[in-house]
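For this view, one protein chain was removed and the others were kept in their places.
We call the chains A, B and C, going by the order they appear; numbering starts again at 1 in every chain.
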Amino acid sequence: MTFLSYLVSGLSLGSIYAIIALGYTMVYGIAKMLNFAHGDVIMIGGYMSFVATAHLGWPPLASVLLAMLVCTVLGVVIEQLAYKPLRAAPSLAVLITAIGVSYFLQNAALLIWSSNPKSFTSVVRLPSLKLFDGQLTISSVALVTILACVAIIIGLTFIISKTKIGKAMRAVSEDKAAAQLMGINVNQTISVTFAIGSALAAIAGVLLCSAYPILMPTTGAMPGIKAFTAAVFGGIGSIPGAFWGGLLLGLIEIFGKAYISTQLSDAIVFSILILVLLVRPTGLMGRKISEKV
Amino acid sequence: MRTTRFRILSLVLALGLFVLAGCSAGPTSTTAGTTTAKPAAAIKIGGIGPLTGGAAVYGSSVANGAKIALEEVNALGGLQFELKFEDDEHDAEKSVNAYNSLKDWGMQILCGTVTTTPGIAVSAESFKDRIFTLTPSASSTSVIEGKDNVFQMCFTDPNQGIASAQYIAENKLGSKIAIIYNNADAYSTGIYEKFISEAAGKNLQVVSTTTFTDDTANDFNVQLTAAKNAGADLIFLPIYYQPASLILTQADAMSYEPKFFGVDGMDGILTMENFNTDLAEGVMLLTPFAADATEARTVAFVAKYQAAYNEVPNQFAADGYDCIYAIYEACKKAGITADMDAAAICDKMIAAFTAADFNIDGLTGENMTWAATGEVAKAPKGMVIEDGAYVGMQGGN
Amino acid sequence: MNNLAKMVPVPSRAIIPERDLGSTPILEVSHLGISFGGLNAVEDFNIIVGRTEIAGLIGPNGAGKTTVFNLLTKVYQPTRGAILLDGKDTAGMSTMQINQAGIARTFQNIRLFQALSVEDNVKIGLHNQFKYSTLNAILRLPRFWDAERKAHDQALELLSIFNMEHMANDTAGSLPYGAQRRLEIVRALATRPSLLLLDEPAAGMNPSETEALMANIIKIRDMFQIAIMLIEHDMRLVMGICEGIAVLNYGKIIAKGTPEEIQANPAVIEAYLGQKKEA
Partner (left out) sequence: MKLTKTGQKRLVSNSITYGMVVLAFILVQIVDSTGHLTSSLRGQLVPICAYIVMAVSLNLTVGVLGELSLGHAGFMSLGAFSGVIVSLGLRDMVGAGPLRLLAALLVGAVIAGLFGFVVGVPALRLRGDYLAIVTLAFGEIIKNVINTIYVGIGPDGLRVSMSDQASLGLGETGTVILRGPMGAVGVDKLASFGAGIILVLITLFIVLNLVHSRSGRAIMAVRDNRIAAESVGISITRYKLTAFIISAALAGAAGALYALNYSTVVARKFDFNTSILVLVFVVLGGIGNIRGSIIAAAVLTVLPEMLRAFNDYRMLAYAIILILVMLTSNNDRLKQLRWRFIARFRRGTPQQEVDHE
């Protein structure tokens, strides 16, 4: 029974990591950049939903939509202002810029919403699910999170494989120059990717704050790093990789805490990550890098 | 690329110099970090604490509380103070930088630092420089150890750990105790260590000890399940209120209802914006300050604070407020004037603080006195949360 | 030129036996093969190269010529077959060990150390000729100075083969295309190989440059007394200097022989004509 409850916690935490990791991995797959500001977009999404429900009295679903809208716009604006001019620049330059954007968002949030933590009211307002005569309690947020994650991965897979923009995304991620020759608008495709990634970040932000209801300007930082880890774990650039990487990371974190040590849970998570990468150098689902000689 | 970066660097340098020029030319006291610059004869008090980063809430609260006290004191028309509060991002290096920058400004008395690790680094410097230091909330004994010029406004961590264990034992609050603490935090670990050694002497049975770090402070299901499985009927939380609020929420979600016992870091949980105070029902804590106490001094402070910052003050704000008053009283007693140098002030202030007849009534305690070690003596109040408000616990001292 | 005399005696062409039939061949490859994802890229590749032979490997695009080079230098580990270098089995060797054992190569798409100077590129080729430890380097002990001086002299000597000494301080990436190809050959030579593999050395060169290259390839063989195997599309070069030629199509050798024999071979003609039709 305890095991099952850990399993649910792990899946729920893992689902959040997975949704964030999807944003990382999509942007990486297409723009070949590590968007370290992604975690902070999550935080902005959380604040938006918070402001809508707690200050404006909006219903939960409307607040989620507002968060998605704001984050989408924010993601595209960041891309246009900060990343687009650097398309030809070395990747480290883009990385540093992304870190600059991350600092900017955190400190802007600090000025707007102050450093006082806000208590987030869960957008899922259903009672917990009680199983086995109440021995196992599953919170509704955990269930919604897991379901949302599965829905997102299905939806995303559909978009990528079936729609026109999805095909454009795949083409751009394979070969930017060739895609351009085939008449694909590369800049637009990258913008759309940022938009989708940021909308996902908003959902992740709302779910993160619903499951762990505390909101601070630094809320997104650590989940951001963990999700980045998850994305690499699964094989960066791969969408199913981000999904499985996120889930596994969440499970390892919870089970590591439960059965090995709460003190060393981070060390356990990261050690397993290193071990996995040693066995599979490009992550669980990553494509093998082959060099043309 | 070589030459490229050079131009860039000169650009950065130029920007930096521009900023520097801007700061020396413009008035330094118009921005938020500095208040109430009196034209003449003001004693310069420096403040240091985190205003940005993850610990910003503590620093901002102290700064805000101190500012309110400063305005009140200056309005009395006697001694005049000027306060400059610098950010240290809860980092020892940045804190020493802030301290040095305050020295350049001409700081005569230091009200800082807010957090422990920077406090240890800075108090070593202020001890060497002979600048009187009163920390509002850096609670580790290492901050004051071996430094005659450093005093604390808050309890030391060991004190809290011992007091909590005694309180729980004397009032028979729980038979099986679980502890969840932050093993990456000096404050939390400090209290935990003393609690556990004191608990052994008091025959308290600790059945589960689990930890978390700042990086894993979101999911507490494992810790709570461990406590529940061990049959704990009381969970001791020597942690700050943000993770505590998560623990309460998650315990509720898993229908686990032990007693929760917190320390002063727990204060603030009721006033956290949008927090469902029902979850904190029955939570006990030892704290020197409660924002909804009915005593006149607190009521006035809370009203002023809310008017100025649109937030309910927490214990840190109260500590900051009390610090300024303690400094004010000591200055009056020691006959300190703005033209004295920091070292002279330091000796007089030490004498004043340790004098037998020096005691302060503040927001965080009545009749506070200081030992030569720098430790404060005041009584922690046992509080229990009932109907979303603190109520004094029966049997409390 | 007098510097060169120190390195190796320059023999006259006359003393080089036609296919040095008397001594053990430098390279003996038998039944070499590799599969990528079930597809046989190279199959049953057999070849023998004499100690001072200039051998040609030709064939239509995609025939697997570069794959053979990658197999010989262990960039790919062969799935089947054996490679004997100077009579010794090379199984289990890495690219690095192969080079130390005596095979050096150039690349079809030039792989120079673009950001470094021409001289440094050659010195990197001399890596295993003038050794000293990292500690020697950091502390600048006498051994460092001694080895660096020798490496410098030797690098300039090698560059002089192609009259490139004056470019020593230029950045490799800034050289014209042809010079980059020549630099790659110099770098490979610096490793003191007994077998030099040249992957399309004349690609992108005009006829007069190719002419000079042909002379230089022979000069290198004569000077260093080594075997050279080259992949090339320029038939004038191949037929002009190669003593033995192997023709590859779809990963298999379809013909072997002297230039004259190859030119007359109907299978070769068909392979080339067939390819032309497709193109």
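Simple rule for what comes next: contacts are C-beta pairs under 8 Å (C-beta built on N, C-alpha and C of every residue); 3 or more make two chains touch, one makes a residue touch a chain.
As the structure is a prediction and not an experimental result, all values here were calculated from the model.
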- Among the displayed chains, the hidden one touches A, B, C
- Sole contact to the chain not displayed, among B:43, B:96 or B:247: B:96
- Item | Chain not shown: contacting residue from C:35, C:117, C:160 or C:265 | C:117
- From the list A:67, A:168 or A:273, which touches the chain that is not on show? A:273
- Query: Just one of C:79, C:100 or C:216 touches the chain that is missing; which is it?
  - Reply: C:100
- Looking beyond the chains shown, say which of A:62, A:82, A:136 or A:186 touches the absent one. A:82
- Consider the whole complex, including the chain that is not shown, and state which of C:40, C:79 or C:171 touches that chain. C:171
- Message: Just checking the interface: what residues of subunit B touch the absent partner chain?
- Response: 1-9, 11-13, 15-17, 19-20, 22-23, 26, 28, 31-34, 51-52, 86-87, 91-94, 96-101, 103-104, 116-117, 120-121, 124, 140, 142, 145, 182-186, 188-190, 193, 196-197, 213-215
- Just the residue numbers, please: which parts of subunit A touch the chain that's not shown? 28, 34, 82, 85-86, 88-90, 92-93, 95-97, 99-101, 103-104, 106-108, 110-111, 225, 228-229, 232, 236, 263-267, 270-271, 273-274, 277-278, 281-283, 286, 289, 291, 293
- Of the residues in subunit C, which ones touch the absent chain? 73, 75, 94-96, 99-100, 104-105, 107, 111-117, 119-120, 123-125, 127-128, 130-132, 134, 137-140, 144-145, 147-149, 151-152, 168-171, 173-174, 187-188, 190-191
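Just so it is clear, only the chains that are shown with their structure count from here on.
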- Item | Centre-to-centre distance between subunit B and subunit A (centres being mean Cα positions), rounded to whole Å | 34
- In whole angstrom, the CA-centroid distance of subunit A from subunit C equals 50
- Round to the nearest whole Å and give the separation of the Cα centres of subunit B and subunit C. 73
- Message: At least two partner chains per residue is the criterion; list those residues in subunit C.
- Response: none
- Item | Where subunit B touches two or more other chains, by residue | none
- Message: Quick check: in the complex, which residue numbers of subunit B touch subunit A?
- Response: 51-54, 56-57, 59-60, 183, 210-216, 218-219, 221-223, 225-226, 229, 242-243, 245-246, 249, 253-255, 272-276, 311
- Message: Applying the document's contact rule, which stretches of subunit A touch subunit B when the two form their complex?
- Response: 2, 5-6, 9, 13, 50, 54, 107, 110, 114-121, 128, 130, 134, 137, 139, 141, 208, 211-214, 216-218, 221-223, 253-254, 257-258, 262-263, 265-266
